[in-house]
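With one protein chain removed, the remaining protein chains of the complex are shown where they sit.
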Amino acid sequence: MKHMPKSQTELAPLLVFGAHPDDIEFGCGGVIAKETQLGRAAHFVVCSRGEAGSHGSPRQRVAEAEKSAALVGATVEFIELDGDSHLEIRAAHAIKLAGIVRRIKPGIVLASSIVQNQHPDHWRVGCLIRDSARLARYGGVKELRKLLSHAIEQLLFYAVTPQAEPSDITPVLIDVSAPQIIAAWTAAMQAHACQTSVRRYVELQISRARVSGLRAGVDHAIALFPNDPLVLDSLAPLSRGARRF
Amino acid sequence: MKHMPKSQTELAPLLVFGAHPDDIEFGCGGVIAKETQLGRAAHFVVCSRGEAGSHGSPRQRVAEAEKSAALVGATVEFIELDGDSHLEIRAAHAIKLAGIVRRIKPGIVLASSIVQNQHPDHWRVGCLIRDSARLARYGGVKELRKLLSHAIEQLLFYAVTPQAEPSDITPVLIDVSAPQIIAAWTAAMQAHACQTSVRRYVELQISRARVSGLRAGVDHAIALFPNDPLVLDSLAPLSRGARRF
Amino acid sequence: MKHMPKSQTELAPLLVFGAHPDDIEFGCGGVIAKETQLGRAAHFVVCSRGEAGSHGSPRQRVAEAEKSAALVGATVEFIELDGDSHLEIRAAHAIKLAGIVRRIKPGIVLASSIVQNQHPDHWRVGCLIRDSARLARYGGVKELRKLLSHAIEQLLFYAVTPQAEPSDITPVLIDVSAPQIIAAWTAAMQAHACQTSVRRYVELQISRARVSGLRAGVDHAIALFPNDPLVLDSLAPLSRGARRF
Amino acid sequence: MKHMPKSQTELAPLLVFGAHPDDIEFGCGGVIAKETQLGRAAHFVVCSRGEAGSHGSPRQRVAEAEKSAALVGATVEFIELDGDSHLEIRAAHAIKLAGIVRRIKPGIVLASSIVQNQHPDHWRVGCLIRDSARLARYGGVKELRKLLSHAIEQLLFYAVTPQAEPSDITPVLIDVSAPQIIAAWTAAMQAHACQTSVRRYVELQISRARVSGLRAGVDHAIALFPNDPLVLDSLAPLSRGARRF
Amino acid sequence: MKHMPKSQTELAPLLVFGAHPDDIEFGCGGVIAKETQLGRAAHFVVCSRGEAGSHGSPRQRVAEAEKSAALVGATVEFIELDGDSHLEIRAAHAIKLAGIVRRIKPGIVLASSIVQNQHPDHWRVGCLIRDSARLARYGGVKELRKLLSHAIEQLLFYAVTPQAEPSDITPVLIDVSAPQIIAAWTAAMQAHACQTSVRRYVELQISRARVSGLRAGVDHAIALFPNDPLVLDSLAPLSRGARRF
Partner (left out) sequence: MKHMPKSQTELAPLLVFGAHPDDIEFGCGGVIAKETQLGRAAHFVVCSRGEAGSHGSPRQRVAEAEKSAALVGATVEFIELDGDSHLEIRAAHAIKLAGIVRRIKPGIVLASSIVQNQHPDHWRVGCLIRDSARLARYGGVKELRKLLSHAIEQLLFYAVTPQAEPSDITPVLIDVSAPQIIAAWTAAMQAHACQTSVRRYVELQISRARVSGLRAGVDHAIALFPNDPLVLDSLAPLSRGARRF
């Protein structure tokens, strides 16, 4: 019933899941850059090599993702589920992902949002991670017995596109205005050159962060969507609200 | 565009509005007790003397409210709007309330929720406060010119009853488990003897806090509902989530 | 187009589905106790032996569930789908479950809710039952041809935890205040000793029932969530509403 | 905390509020006809004389409403608030309406729905009645001291038009299929000749009831929307659901 | 970034998916009749032969569907996925359906709605089509490489029954009042004689269209639900709204 002391929880690594090599950076790269600068370790798990995309070979996509993750200070691994654009909701996937949760032992987990009107793989990764974050906690799952069970503290969703923003969860806005953060984020997005050379992803994400930032009274902010209510010891963390206009 | 340094914001007083003498303590008394113990000043503004209730004279109600506020470490003042059960949404009320916001200069403001299926005065106080928190900021409101304009940082709603909980805002759960906090809250509720002697309000509130607490992995918690998205500098304050079951 | 005469419908057995050995009792045990005391037969179908849980062997879990069902006057059977924490949405499962619906011929069916932010098996059981309640009616499903097709009258969801309560369905509150009902329900929950010895499930459920009960003007009540609008012959059954506060 | 014995509650009169002379019959006339046939008294309170409508003088409208109410077995009275199309949400109105609630002592109250995208008077009547049903219960409202306080059991909303149906309340469908009920309802609607001669209101309402009826497995049904969760002693009243297609 | 010139887009064929032989005609047959009369080609893809229904052999169902499609001016093809009442959400299905999208090259696609409380196959077809409309666009999906990638312009959902209407999408109402359109639609529905001889489907659909029509100020209209916001060059297409009552 007791929760871990804050200092320890806050140092727990950040674990971030994405369906494709560029989803994480497009959806929340600025947040990652900020957290790693603050000293938190971040690890990316990418669930395909982007092989169904219109542009870029899997080999290129992986190389870009590795370069991009490094630019925001994160490590990255690639796993195979069903392949790009072939992802299905399977218990075996959730269990496999729960194994990664047990291995990394994160405090906070990020995943693409569960809104279904977006790329078919995006919301499925979100749903699988939501399931896997529970499975990681259950002691009797036989495939996972070699790893200690682990309870994460919070699951947050990021939205790769505007329509992926859940309308039934109040967002939290993370201030990413510092020039070096914006620079790192932008560089990480541009590292996905196969994609950004043909579509205006960078401009989309920076415009979105600009709108959220102006709303929050800062230059740029990224909206994240908590899967569960926040638990707080006092009102202090609530002392800024997005109410500038 | 810059926000006030945290230390200063966090010391800003808490300003809490209630329609009737007992609403604040029933809805969020435990949070108040916790904040005042942490050193923050708290001031209650009660918008009637409860004169339309079935039990207790206005004089008794005021006396109980003064005793109750003291038990959670808050000061209290009574104002006249339209009278108990007669409250209307009027610009003059919002402006009057905005004047109080300018006078007290709070960082965080609490008010009863804006869900309309509850006591007619409860949601109207919530709506009036939401308006007044904006009006306090506008420099040209002529009735308010003698007071410096003031921008609050966050408005949070409390729910006096379960049906007053907004279903479209993700709550934050404030841990109020410490024995001395629960004791102070319970005493403050019981101080409203006219009400608690005839209806099981204390048991309702403690049961609600028990359900929220078990959900959050603590003994007791109180749900608050932010009017605007939280703005955070990092993920650290998100490192606890209500995901125990 | 005609519906069965009321007396016959009301005697139709209650069929209740749960993902794990303790879900039904935790979620709606008090309702079951009340119905069986009123003379209605109740049958539980449990879709795993709880083998992925942190506490208790499958053998213990089954023994506890049998004892628990008896305490609320119900019979119980165990079926195999994909195993605890491995459940998937498969047509074969829905058809198998539809076969049980055809065999038991219930009027009312209960299942865990379809809200996805809870144990991965809970909402899947809810979804599978919603599908199976339709399939049980369709005459041409070849796997089911040996059993007469059957149309249930109503499907109700129960919520094992607060976050499993659907926010888009108006609940109905069933009064379970009678001391012998609360006693039977509590005993049935405690019969799941592997679980209740390590987590405060009983307290969670009784606190939830207390909040619903106070809201309804009785001591304890359990919220159920109808899958489809109620059809009534008159306003008489509507003559009590949860409007005490 | 105890509720009135059922037999008494069920005989309590039905009190129905409408903004204009024809709203009640168009929105729920079939339900009224059914209830009065079952022996329940029904009383209509009409809050204007329809003087802002495009067709029919106030005198004609009143005469039509009196004839129409009689056709469904109800008594009717007219009150003055602000006049047709001039209605405002005022505490004085809610208190006046609460006085009527105290005088009639209904178990169930019906009012036009609170959905705001409809005739400006319709939703305001719904909101005022929701407030007045609470005020009728509070012992200290000074304007009402001459009348005993009264707690209604349930408030139900009817929808005069499809867009007035609340999307966030699960409806209950009342079976109004009996030929004599449909005949009485149709006659009552046609009695509002000023309106039905120029717009196809009767066809609209009968078509809506046909859709609801087919959904419910009967010929015609009318959807009502409970303001508060139903409280039930057992599952028996839930034994029919709208799940025919 | 440029969109195709209007004239070309508007001539692009209409592609309509249904789970069973009669779903399309019941859900939106009047819209199809109107579009084909206006010169647009329409092609139906039916994903089962209705073999799990209570009435009619697969051979009869197919014959009826062919006759029915002809009556509204459409061509029809039958495909095998998992069989009637056995449909599952599989990537292979979405890819297969995406292949049809690439082959037909539609501008607008229609599919049954994604609301889950309806026939298990209906919402799954809606979800699969939503996914397939994206997959059709991605250049690297290996199973689809023989077909040019194709981006549809809009996906619209139809609702076979009232409960299948999405409550979170604003509908568009298509005027189908012209006598020859209603006649063609009715004939197409009646061509499904196995179904319409035992259940009042035609009456249900015409009553629904009557309610939508009266709301829109015309005789009959059919509601469709756009998956994505409309993109318009000017306000001109918005110059009629459903605001007659």
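Quick notes on this structure:
Note that the chains take the letters A, B, C, D and E in the order they are written out, and that residue 1 is the start of every chain.
Here, contacts are C-beta pairs under 8 Å (C-beta built on N, C-alpha and C of every residue); 3 or more make two chains touch, one makes a residue touch a chain.
Just so it is clear, the model here is predicted, and its values are computed rather than measured.
Contacts of the undrawn chain with the visible chains, over the full complex, involve A, B, D, E.
For the chain missing from the display, the contacting residue among E:Arg59, E:Arg145 or E:Arg243 is E:Arg243, taking the whole complex into account. Chain A meets the missing chain through residues 118, 160-163, 167, 199-200, 203-204, 207-208, 210-211, 214-215, 242, 245.
Chain D residues in contact with the hidden partner, per the touch definition given at the top, are 50-55, 82, 84-89, 116-117, 119-120, 163.
Across the interface with the omitted chain, chain E contributes residues 1, 3, 6, 9-10, 12, 14, 31, 34-35, 38, 40, 107-108, 133, 151-156, 168-175, 215-219, 221, 223-224, 226-243.
We adopt the following convention: only the chains that are shown with their structure count from here on.
The minimum number of touch steps separating chain B from chain D is 1. Centre to centre, using the average C-alpha position, chain B and chain C are separated by 38 Å. Multi-chain contact residues of chain B (touching two or more other chains) are listed as 163, 215, 242.
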